[in-house]
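Next up is a structure, given as structure tokens.
Excluded from the complex is one protein chain; the other protein chains are retained at their positions.
So, chain A:
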Amino acid sequence: MAVFMDLNLSSSSSVRSLIESAAQLGFSTVAINYVFEPSKKKQEIPTPTPITELMDQLPVVQGRSRPIRVLNRLTVVMSDSSHFRPNAAEYRSFDLLAVQPTTEKLFHAACLLYDVDIICILVTEKLPFFFKRAPVSGAVDRGVVFEVSYSAAIRDSTMRRYTIANAVCLMESCKGRNVILSSAAEKALELRGPYDVTNLGLLFGLSDKDSKEAVSSTCRSVLLHAETRKTASGIIYTMKSCSDSCDQQEAPPQSEHCEAPAAKKHKTAPADS
């Protein structure tokens, strides 16, 4: 059985009830989304609230015995190329990094150049540009995924039209590969169960298989892609070590041996799905 994920829950005041509801519905991994809009004046990059502060005990996932896994995600809404600063230190505290380009030029750059995991597709208005085949297939090759969120479609009939129109437009050029479906829910009642979301994918022009992958295995490859982004292409990983472990002299050569096969695993994992 597949593990279901929802990589977009809004970071509002009701995030606790959102997480509880997601666990009840059977999502094993969720990501809390922090939106950063540089075009608005005086906005700073938000800092994520640690999960341990948010909830002292994570709820157990429906049908499984493990507690739900909660990640943090940053979405940068771009209207100018200066808005995305690669390698900014603030981005490091987030597990996932997404961009939402608003012009065709930025979309092109986001697909081919930027070091991100997710490209959000606008769902609240009609797209001002078409998706061209070249950047989209470039993004698919790099392992970057496109995200379509469905909660705007649930709220309003006009939004539903835009969501479906933009999603179908995207599916024409990417043929259902590297697409994830997420909720972007602000209230617990805007979440939908994983099987319903899978079926909703049919409305967005996905095939049966692709829409199932859009809530399970593609999401997993996003997580792996995010891990390789943090490390140097999945080969070397640095972390703070406590002073006790410095005494052991044997540690460095051992770790070198271990890293080699792991690097291969990381590199191939996002690309093949």
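One rule holds for everything that comes next: a contact is a pair of C-beta atoms (placed from the backbone, for glycine too) under 8 Å apart; a residue touches a chain by one contact, two chains touch by 3 or more; residues count from 1.
FYI, contacts and distances are computed from a predicted model.
Novice: The chain dropped from view, which UniProt name applies: "Nuclear pore complex protein Nup85", "Ribonuclease P/MRP protein subunit POP5", "Cyclin-like protein" or "Coatomer subunit zeta"?
Specialist: "Ribonuclease P/MRP protein subunit POP5"
Novice: Out of A:L106, A:V148, A:I180 or A:L200, which residue would touch the omitted chain in the full complex?
Specialist: A:L200
Novice: Where does chain A touch the missing chain, residue by residue?
Specialist: Interface residues of chain A facing the absent chain: 21, 24-25, 60, 62-63, 150, 153-154, 157, 160, 188-193, 195-197, 199-200, 202-203.
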